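Note that this complex is displayed minus one protein chain, with the remaining chains in position.
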Amino acid sequence: DAVGEDFDALIAADQRIEPRDAMPEKYRETLIRQIAQHAHSEIIGMQPEGNWITRAPSLRRKAILIAKVQDEAGHGLYLYSAAETLGVDRAELLDRLHDGRQKYSSIFNYPTLTWADCGAIGWLVDGAAIMNQVPLCRCSYGPYARAMIRVCKEESFHQRQGFEILWTLMRGTPEQQAMAQDAADRWWWPALAMFGPPDTGEAAKGGHTEQSMAWGIKRFSNDDLRQKFVDMMVPQADKLGIVLPDPELRWNEERGHYDFGEIDWDEFWRVLRGDGACNAERIAHRRRAHEDGAWVREAANAYAAKHASTVTATGRESAA
Amino acid sequence: DAVGEDFDALIAADQRIEPRDAMPEKYRETLIRQIAQHAHSEIIGMQPEGNWITRAPSLRRKAILIAKVQDEAGHGLYLYSAAETLGVDRAELLDRLHDGRQKYSSIFNYPTLTWADCGAIGWLVDGAAIMNQVPLCRCSYGPYARAMIRVCKEESFHQRQGFEILWTLMRGTPEQQAMAQDAADRWWWPALAMFGPPDTGEAAKGGHTEQSMAWGIKRFSNDDLRQKFVDMMVPQADKLGIVLPDPELRWNEERGHYDFGEIDWDEFWRVLRGDGACNAERIAHRRRAHEDGAWVREAANAYAAKHASTVTATGRESAA
Amino acid sequence: TQPYAAYLVGLADDVLVYAQRLAEWMTNAPQIEEDMALGNIALDLLGQARALYPHIGAIDGTGRGEDDFAMQRGERDWRNVHLVEQERGDFADEMARLLWFSAYQVQLQTALGRSTDAVVAGVAGKALKEVRYHLDHASLWVVRLGDGTEESHRRMQAALERVQPYLAELFDDDEASVVAADLGVGVLPSSLRDGVVEQVSRVVMQATLSLPESSKWRSRGGRAGIHSRPMGYLLAELQHIARSYPGATW
Partner (left out) sequence: TQPYAAYLVGLADDVLVYAQRLAEWMTNAPQIEEDMALGNIALDLLGQARALYPHIGAIDGTGRGEDDFAMQRGERDWRNVHLVEQERGDFADEMARLLWFSAYQVQLQTALGRSTDAVVAGVAGKALKEVRYHLDHASLWVVRLGDGTEESHRRMQAALERVQPYLAELFDDDEASVVAADLGVGVLPSSLRDGVVEQVSRVVMQATLSLPESSKWRSRGGRAGIHSRPMGYLLAELQHIARSYPGATW
């Protein structure tokens, strides 16, 4: 059909698909799911670090942390806007988040137990996010790609801030060093799992990777991205003086990459199914905020409606 | 009349009036007001120190503080029971507290700003309370007098604990000493005001003192009790190393008492009228607890009623 | 230094943290008698913790006293279960938590009465009398609320459901408990489960309530120092003054 032909031609030419372009329903659905999950992750991702805003150990760190959590809210907003170009609205997407029909990144179901976790999240989690997101700046769907360009710029700033938190701790007292090492111990494996289950070799069958690649939504396999991430982080860990918690981690001269140990996929699936440390808390917190705020959103709508009708009726209050 | 005669005879003989005895309505009303205010003071008085339970600086102090606040609850209960012998019930008295028809001691409208305040309350406030209450152990109304005997025993224990908190602070770091001195500075004058406005000499006219003395409810004037308190506390302050915040405080050889400065009665009346630091907070706290607990009390009553009727119906479940 | 010290830290932290939460009820309870009762239970649990900490400081070779444990440890060093660190809910939530915790404590202290560590056995002997009273108190209220008004029944049932995800953790056999059980000092948590469930079930049935199904999510990690959000804030309150005056005595 015509839809398919135009779309295929654009994809084949590595051109951007825009909201006005016809697109296959599956492509639209895949994107809505992926962009929404990405937006939800930004919003839920405010909580683990938000937990440290009132307790940040210095005013400078408090300011940086507030700004970062604010950025995450902003990323959520760009991404919801990008999703809205595909014909769903934010309220509907939030409902799907709140009732569990849509997911967010499982990494945010891990708790932030010490101040060092704010460093580890910046360094490892934002680091992994960037690795995932940089290729999305060339995603075939225009609004998503453009949102990603903006997001990536800020994320790399966050990643440097996370590194710097850990850097300071590793040059601090023995307790601070232990705190940083402990955070890295807890966040390393979940960060590796962020790239998703294996999708190359035998594991390539049955997943979404192949179709997403064909559509220009995904540019690299999960496994390739994970390897790039490991290769990037090991020298940074060395620079920090942090020992990554993987005895099998070593340079493989032949492959030109670091070898690393097996991820605990049982834990990954357990957390994804809802049984992680913070699954219940994250959604309950988000729901409570949403429900507590319902009367405010209703009031804003009522006020806007009143004013819109006043404008229509008198034709002269729009400047008010 | 016969009521008056029997009552007058008992009072004249310094005998106790018991609930079954006839008594003048004014005597009953005065006692209800006084005992209720006393009970309310114990209950509201749980809040200033309760504020420090979760933050007590050591486990030992935490345990002592919990026990003390518990004792205050217990004193409240004895006193409400004593008031109930006069034909009012506790629920009604609590309503009068909550809607402002009855008062509690104005001292509890001052805030507890540091840990040392727990010491100052024990030392000064409980000290003043004991001075007021010891004569009440000989009050003409039996149930009140007996409640007071029990209360006084525990209060003097609390007073020693307060002294010991300050003693430890005054032998601690310079910051701890400053904390203790600051607490004494803030609590000294309000403690002196606890004895009530002047009621001797010119001021004796128009107050309640004369009638209460005639009825054997009050044994000493406010001014006499205040003087006894000052005379008792000055040597204790010296022992602690605390400087009482009154430049006019000095031994008067001639009177055989300490002279002391003028109390700020404007402040006293302002706080009494409702404009003290914590007036709004204390009552709001108490009301909230009461309202939050309404469903629990209703459930307990419903359960008791159900069981009572079961017993009546089957005549054999009372042993269950 | 004894390898079972970590196990005892878990025991002590459970009761200290729960004492802190229960003490928050003072001035907030539905009636004055209950301000006293919950304060009393808090005092009992606090006393148990205070009896254990110096013993732990002796057997782990650090010589730490009760306040070293209470005031100077960071969140990662606390080994209490998540159940006790959760924020205070309504009175039904507290009675649901107290019912389960006390039923667990009755089984636990009964078993610890036979501990090969004489101090642990001694603490357990005293504690058992206390926690039996706590269990009675909670049972009484659960029955009253379950069989009281429609509202109290609904609230009590909801509270049983909210507490449910925090129970499994009480019965996890972590490494420290296996070590302690092998030495005859402690007891395997999993061995206590049936007795606890049986006790609670009886009360819940008498209260005309029902035990909820297991939830998809359950708490874990407390015994490894992995805590839930409220723990950090609880510690901030518990430790703020002590931490603010390093080296001071009180």
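Note that the chains are named A, B and C in the order they appear, and that numbering of residues resets to 1 at the start of each chain.
Heads up, the rule we're going with is that contacts are C-beta pairs under 8 Å (C-beta built on N, C-alpha and C of every residue); 3 or more make two chains touch, one makes a residue touch a chain.
Treat the numbers as computed from the prediction; the structure is a model and nothing was measured.
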Write down which of B:182, B:210, B:231 or B:259 is the residue touching the left-out chain. B:182
Counting contacts across the full complex, list the positions on chain C that touch the omitted chain. 74, 232-233, 235-237, 239-240, 243-244, 246
The missing chain sits against chain B at residues 51, 55, 111, 113-114, 175, 179, 182, 273-281
Which parts of chain A face the unshown chain closely enough to count as touching? 43, 46-47, 50, 53-63, 66-67, 69-70, 73-74, 76-77, 80, 115, 165, 168-169, 172-173, 175-176, 285-286, 289, 292-300, 302-303, 306
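Here is the rule we go by: only the chains that are shown with their structure count from here on.
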Taking touching chains as linked, do they make an open path (line), a single closed cycle (ring), a hub with spokes (star), an all-linked set (complete), or other? line
Touching at least 2 other chains, the residues of chain A are none
